[in-house]
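Sharing a structure with you now.
All protein chains but one are shown at their positions in the complex.
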Amino acid sequence: MSQKLTVLLVIFSLHSLVALASDPDPVQDFCIPNPTYGAIRTASFTILPCKNSSEATTDDFIYSGMKIPGKFSETGLATIPVNPTNFPGLNTLGMSFVRADLKTGAINPPHFHPRATEITYIVQGSVYSGFVDSNNRVYARVLEKGEAMVFPRGLVHFQMNVGDKAATVFGSFNSQNPGNQKIPTAIFGSGIDEELLEKAFGLSSKQIGTMKRRFDPKKV
Amino acid sequence: MSQKLTVLLVIFSLHSLVALASDPDPVQDFCIPNPTYGAIRTASFTILPCKNSSEATTDDFIYSGMKIPGKFSETGLATIPVNPTNFPGLNTLGMSFVRADLKTGAINPPHFHPRATEITYIVQGSVYSGFVDSNNRVYARVLEKGEAMVFPRGLVHFQMNVGDKAATVFGSFNSQNPGNQKIPTAIFGSGIDEELLEKAFGLSSKQIGTMKRRFDPKKV
Amino acid sequence: MSQKLTVLLVIFSLHSLVALASDPDPVQDFCIPNPTYGAIRTASFTILPCKNSSEATTDDFIYSGMKIPGKFSETGLATIPVNPTNFPGLNTLGMSFVRADLKTGAINPPHFHPRATEITYIVQGSVYSGFVDSNNRVYARVLEKGEAMVFPRGLVHFQMNVGDKAATVFGSFNSQNPGNQKIPTAIFGSGIDEELLEKAFGLSSKQIGTMKRRFDPKKV
Amino acid sequence: MSQKLTVLLVIFSLHSLVALASDPDPVQDFCIPNPTYGAIRTASFTILPCKNSSEATTDDFIYSGMKIPGKFSETGLATIPVNPTNFPGLNTLGMSFVRADLKTGAINPPHFHPRATEITYIVQGSVYSGFVDSNNRVYARVLEKGEAMVFPRGLVHFQMNVGDKAATVFGSFNSQNPGNQKIPTAIFGSGIDEELLEKAFGLSSKQIGTMKRRFDPKKV
Amino acid sequence: MSQKLTVLLVIFSLHSLVALASDPDPVQDFCIPNPTYGAIRTASFTILPCKNSSEATTDDFIYSGMKIPGKFSETGLATIPVNPTNFPGLNTLGMSFVRADLKTGAINPPHFHPRATEITYIVQGSVYSGFVDSNNRVYARVLEKGEAMVFPRGLVHFQMNVGDKAATVFGSFNSQNPGNQKIPTAIFGSGIDEELLEKAFGLSSKQIGTMKRRFDPKKV
Partner (left out) sequence: MSQKLTVLLVIFSLHSLVALASDPDPVQDFCIPNPTYGAIRTASFTILPCKNSSEATTDDFIYSGMKIPGKFSETGLATIPVNPTNFPGLNTLGMSFVRADLKTGAINPPHFHPRATEITYIVQGSVYSGFVDSNNRVYARVLEKGEAMVFPRGLVHFQMNVGDKAATVFGSFNSQNPGNQKIPTAIFGSGIDEELLEKAFGLSSKQIGTMKRRFDPKKV
């Protein structure tokens, strides 16, 4: 067996380490991913082996990359998701967080996190915020600076900046990888059978075609 | 304090018992809801106090109500969800299940279960089945009798009977109350702000209005 | 250190990945074991490293191997246990399942699953089914096609086909590896000290000897 | 509704409180069952409502009832199981324990705990101890004073005093209610169908009858 | 039995409801404590029965009470802990949070949360922040506005405003009731035996006496 294959095996081994980890109680104080492995990380791998605890540093437990907003999309939304891939200290501790900035009128479209409850805290601005429960009831209103809202685990929620200046939101999750399923893209941009979508939404074949082009992942 | 209030307090007490329970490991063999309380149960309460274990009967652990399909909707879908409210023995054991029947061409629209993974087993028929992952990739194909598919926890999935006869599916969940959020109704029938929906889906105010009427909970 | 040892280290590493995984909430959508590693898998290893999620395919989430019964034992029982070793998509999702077929009069002897509750659904036939609780009470009766029974986590249960044709049962579990301890073999075929068994069951040395020969693993 | 029924409702409410609790992380420091309710406790109820934390006392967290052996059975085994029903402080904390004493030659017959791993520590004596794994392999040998053995969750295990004086064992569990299923009684004393038992153990109808009389719960 | 006792029973019943709940996965969308019960709540009870889900309101999921700092202590620290007792929507969802304000030079003394990891986000100011791991290594430095630090579950941590203006910190926890054990008060103000404290800290009887008076709970 070649050395190259050996290394690949190791890489997959490391990869699956993360895949098999779970969010419940850790069995050690912490587990800092080892920066040495940055070089062998690729776009398609999420490799998070751990440092020996004596090599952990203070900066492993501090995140400094969200002092300013992230890169805004065309629609005026900028998010900086913070989890073990960019904040090592979170690994195995069952939490992660996000900074979201919305320009005036911008929205965070209906989405949900399959594996976490979210608490959002309005750092600045006026943000229409809400979620929908299993009985299709919506709970929504405009939040002002200093207010907080909870989005229960796995339920669809959304936000829109209804103020006249930029808004900033700090959200925290009780999973190190909450996941995010954005409804418009997941439904119309993923390739679900067109006939099924027509029947599900009561739309014509032409209308579904329009929606599919709009959320085509090659374009979005 | 009146007796009536006392009883109400008790009712709420019982109610919240269920609300606070969680799906992890039980601390007893089982916990059969007590049928005595049927009388004080109302449409809006889910009251599940437990029997003394010595009063449990064999039939508490057997469900006989899905030998034939449930009541079909106008669109040709019939589901019989089975959980502790209709099958007492499931209470606290972390599982529930469902029988779904689809007439030819009928669909089970895109939906997800916030609190469970689902395994579906095709009892009869040909069913196009699939789910969408967090990266908006769809995993779907037609399943035949005897095949099974897994829908990972919290991810959007869907089904359509593509055969020329009725189809029957048996689904099981690893939560006693998996929850169910149906995308078309949750998004367009729940009362989310219209401007936000227009921006999220790129639809006109008129189109959104049509969708909202289509999924109006008073009509659906 | 030789390359061979390196590879062995990797194998053990992969092996223990599975061993250390737990059934609670996953921290990713799914984790498909990588088929590349089939070559280094041996009879004694259960190696389940994961694919990069972008390489997962629809078939990873579908199981097609139980359309017909498994291989029948001499006593008329055929089981097809389905878990991550033969259905990759189940890995880390906390569920597994089984198809069991029993010829007329055949039994599934008293056994229990240390790590899961089981829901059994009678696909066809008449099956005497039951379990025993911690107070030594039995809950059992004949189930007909379309009925379901729940066996609470860790309690002894059993089945016998009492109909006049073959029976088929579909069972699902809330663990990806529920385990299975068959009482007759575990007690009499495992090598427990004979004096202890004589005292535990009130049997003579000769009777225990007969039982031990009957359930000798070299013969069974 | 009468006051009597109201009180009964409350009793059932309290009863089910315990039934729905689970072993995972507590959400408070502790939860001491309230002694006030001793009066309404009956043989068939396990009622464990909690004290206000400010009323907890030091003695709620200390157990003094196992300084001497419990009552010996005819076969020479005495056990004192300690859990929230006799040691209030354990409630909700996910642990319980047991003192077992065995006269010379006495056994603790094959049994298992559906909901806990057990660690046994030999306080005095020589005790043959062991368990059987899912592959029917037995792990057993004589333990001496000061040695400890672990019995993994849900696996059949057993003990026999092979020394020439009394033995004392201290066992601890990672569940506040581990459960206990004793194989001989669960199998032969619970009322499982005789034909199934004959087939399962290869015994004659007469032999099964003898076993059933031996482990008849009315006599045991 | 008198009505009064009946009511007391109910109150204890409700009380213990909360006590037995655990932080893992909820089995319903949410569980809003019912405001009706405010009247029977007393200083010593934490009664959180749930509303029928159809009676939940948007404001149940929004917290508006931390737009300005809480009441400052003599030492310059003001905290607003937010959990299900003041923010109903958090109940059963496994999260809670806190706003802390520190005047120039003020400290948040060494403390730990027995049941949660904490993420702190600096809303404004310069705050020396840190924690100690199980090997007695400290991880600490000054955080500026916009930075975040994670304090792993159960480890001692602390903060001090080292800037020249007030500081504001937003902390979130992955438990609805993380608990808080403040070291100086827990050790010196709780009544631990003096001889033990002298030996533990190497202090004289007089020095321990001084410490005990300083942290006497009647004065603090």
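To keep things simple, chains are lettered A, B, C, D and E as they appear, and every chain counts its residues starting from 1.
Basically, a residue touches a chain if its C-beta (ideal position, glycine included) is under 8 Å from a C-beta of that chain, and two chains touch if they have at least 3 such contacts.
Since the structure is predicted, the reported quantities are computational estimates derived from the model, not experimental observations.
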item	value
Candidate in contact with the missing chain, chosen from D:His113, D:Arg153, D:Lys182 or D:Lys199	D:Arg153
Residues from chain E at the interface with the omitted partner, ascending	75, 105, 107, 109-110, 112-115, 128, 130, 132, 134, 136-138, 140, 152-156, 158, 160, 179-193, 195-197, 199-202, 211, 214, 217
Chain D residues touching the omitted chain (full complex)	24-26, 29-30, 53-54, 56-64, 66-68, 82, 87, 89-90, 93-95, 97, 117, 119, 121, 123, 130-131, 133-135, 137, 139-141, 143-153, 155, 170, 172, 174
Touching residues on chain C - with respect to the absent chain	1, 3, 6, 9-10, 12-13, 15-24, 44-45, 114-115, 175-177, 179
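Following the convention adopted for this analysis, only the chains that are shown with their structure count from here on.
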item	value
Interface numbering overlap (same over half, different under half) for chain D and chain E	different
Candidate from B-C, A-C or C-D with the same interface as A-E, over half of contact pairs in common	B-C
Centre-to-centre distance between chain B and chain A (centres being mean Cα positions), rounded to whole Å	26
Chain B and chain D: spacing of chain centres that average the CA atoms, whole Å	37
Residues of chain A whose C-beta touches two or more other chains	24-25, 114-115, 130, 134, 137, 140, 152-153, 155, 179
